[in-house]
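Here's a structure for you.
Removed from the display is one protein chain of the complex; every other protein chain stays in position.
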Amino acid sequence: MKFGVVTFPGSLDDADTVYAVRDVVGIETIPLWHKDRDLHGVDCIVLPGGFSYGDYLRSGALARFAPVMSSVVDFAASGGLVIGLCNGFQILCEAGLLPGALVRNQSLTFVCGQARVKVERADTPFTGLCQRGAVLRLPIKHGEGCFVADESTLRRLEDNRQVVVRYVDEGGAATAGANPNGSLNNIAGIINEGGNVFGMMPHAEHACEELLGMKDGALFFRSIESWVGREVRR
Amino acid sequence: MRAKVYVTPKAGVLDPAGKATERGLHALGFGEVHDVRLGRYITMEVDGDPTDVTARLDDMCRQLLANGVIEDYLFEIGESGVE
Partner (left out) sequence: MNLSPVDEKTALEHGLTAEEYAGFCEAIGRTPNLVELGVVSVMWSEHCSYKSSRAVLRDLPKEGPRVVQGPGENAGAVSIGDGLAAVFKIESHNHPSYIEPYQGAATGVGGILRDVFTMGARPIANLNSLRFGSFDHPRTRYLVSGVVAGVGGYGNCVGVPTVGGEIYFDRGYNENILVNAFTLGIVRENRIFRAKASGIGNPVLYVGSKTGRDGIHGASLLASSEFDDETEEKRPTVQVGDPFTEKLLIEACLELMEKDAVVAIQDMGAAGLTSSSVEMADRGEVGIRIDLDLVPKREEKMTPYEILLSESQERMLIVARAGAEEEVREVFRKWDLDAVVIGEVTDDRRLRVFAGGVEVVDLPIAPLAHGAPVYERRWAPPTRQADMQRLSLTDVPVPGDYNVSLSRLLASPNIASRRWVFSQYDQYVGGNTVVRPGSDAAVVRVKGTEKALALSVDCNSRYCLLDPYVGAMTAVVEAARNVVCAGAEPIGVTDCLNFGNPEKPEVMWQFREAIKGIRDACNALSLPVVSGNVSFYNETEGRPIPPTPTIAVVGLIEDVRHHCVQWFENEGDLVVLLGRTREELGGSEYLAALHGIVRGTPPWMDLAVEKAVQAACLRAIREGIVASAHDLSEGGLAVALAESCISGPDEPLGAEIELEASIRPDAWLFGESQSRILMSVRSRHLARLREIAAEQDVHLTVLGTVRGSRLRIGRLIDVDVHDLRDTWASSLANLMAGDPRPEAV
C-alpha cells in the first residue's frame, strides 16, 4: 500500500500529511509534484490542504489545471482512490470529480478549531474501520468551507447516501450550532457516485497523534490501507 | 435606478490575485494576456433624487465599498432593473 501526496504551489499541509501517514500512522507515503504526470504507482492519491496558487481567484480554481491533475482525473476514472482534504476537497469540486462547491464561510471569517463529525457511511474505502454513527473529533481551518449545491444535486447526494461525514454536536445531532461554516445539511465530506473519490473539509492528517490532541484522523488512512489490502487479496 | 460599481486595485498597487490569475492563464496557453487586475463588481438598486445619486454613490464608495488606500472605483447609473 502506497499513498502519494500532491504538492501544488501553495500547498501547506502536504509535508504534514506525509509525516502523519508515513511516520505516525506508519504507511508508505511519497510526495508527488504538480508538474509531474507520473503517479509512481501509488494506490491512493491525497490532495492536501493549503492555498494552491494562493487561491486568490477561487479556491482550487487554478490547481485543477496542473499537469498532475490530468493523471489524477484518469486515475480516478479507472477506479483509483483519491482523497481531498480541505483545499484538496475544493480542488476536487473545481475539477468536477465531486459535485457542488465550497464557498466563503457564512461568518465571512477564517475559522480554526475542533469540529465533531458523524460518520454516515462506514462502507466506503475511506471509512471502513469507523463505526457507522461514530462521532469523530477533527480539526478544521478554512475560509471557504461552506458546502453548497443546487437542490437537485443535494437531493441526489442524500438519496445516494454520498454524504460520508456531517458536522454534529456532542450528542451526534446535526444542529446549526455544530455547523462551523454554514454548509448545506451540515455536510463536511462527500464521496462520488463511483465510491472512489472522497473530499472533506476537516484535516484528518492533523489528528493522528495523541501528543497533538486528536487522533481520530488516523482512522481514514488506516481504512484506506485496509481496503487496498483486501482489494489486492481479492 | 440601477447602479453598477466597479472596485479595482489602484494603479501601481501590487495585486497578488491578478498576478496569480495571469500566471494561470499563461499556463493554460493564453500567452496574449497581461496586466490582469482582479476587483469587485457590485450592483444595486438606488431610490431617491436622480440629481443626488452621483454624489451619494461617490460617498458610498469612499466610505464603504472601496478602500481608498489601495483601491479605485468607478460607477455607472442606469435604468432600474437593467443589468
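As written, the chain order gives the labels A and B, with residue 1 at the start of each chain.
By definition in this document, a residue touches a chain if its C-beta (ideal position, glycine included) is under 8 Å from a C-beta of that chain, and two chains touch if they have at least 3 such contacts.
Just so it is clear, the structure is predicted and the values come from calculations on it, not from any experiment.
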item	value
Residue in contact with the excluded chain [from A:60, A:125 or A:139]	A:139
Residues of chain B in contact with the chain not shown	9-16, 19-20, 23, 40, 64, 67, 69-70
Those residues of chain A which, in the complete complex, touch the missing chain	9-10, 12-13, 16, 19-20, 49-51, 53-56, 108-114, 139, 141, 143, 203, 205-206, 209, 211-213
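Here is the rule we go by: only the chains that are shown with their structure count from here on.
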item	value
Sites on chain A touched by chain B in the complex	53-54, 56-57, 61-62, 65
For the chain B and chain A complex, residues of the former touching the latter	16-17, 20-21, 23-24, 27-28, 38
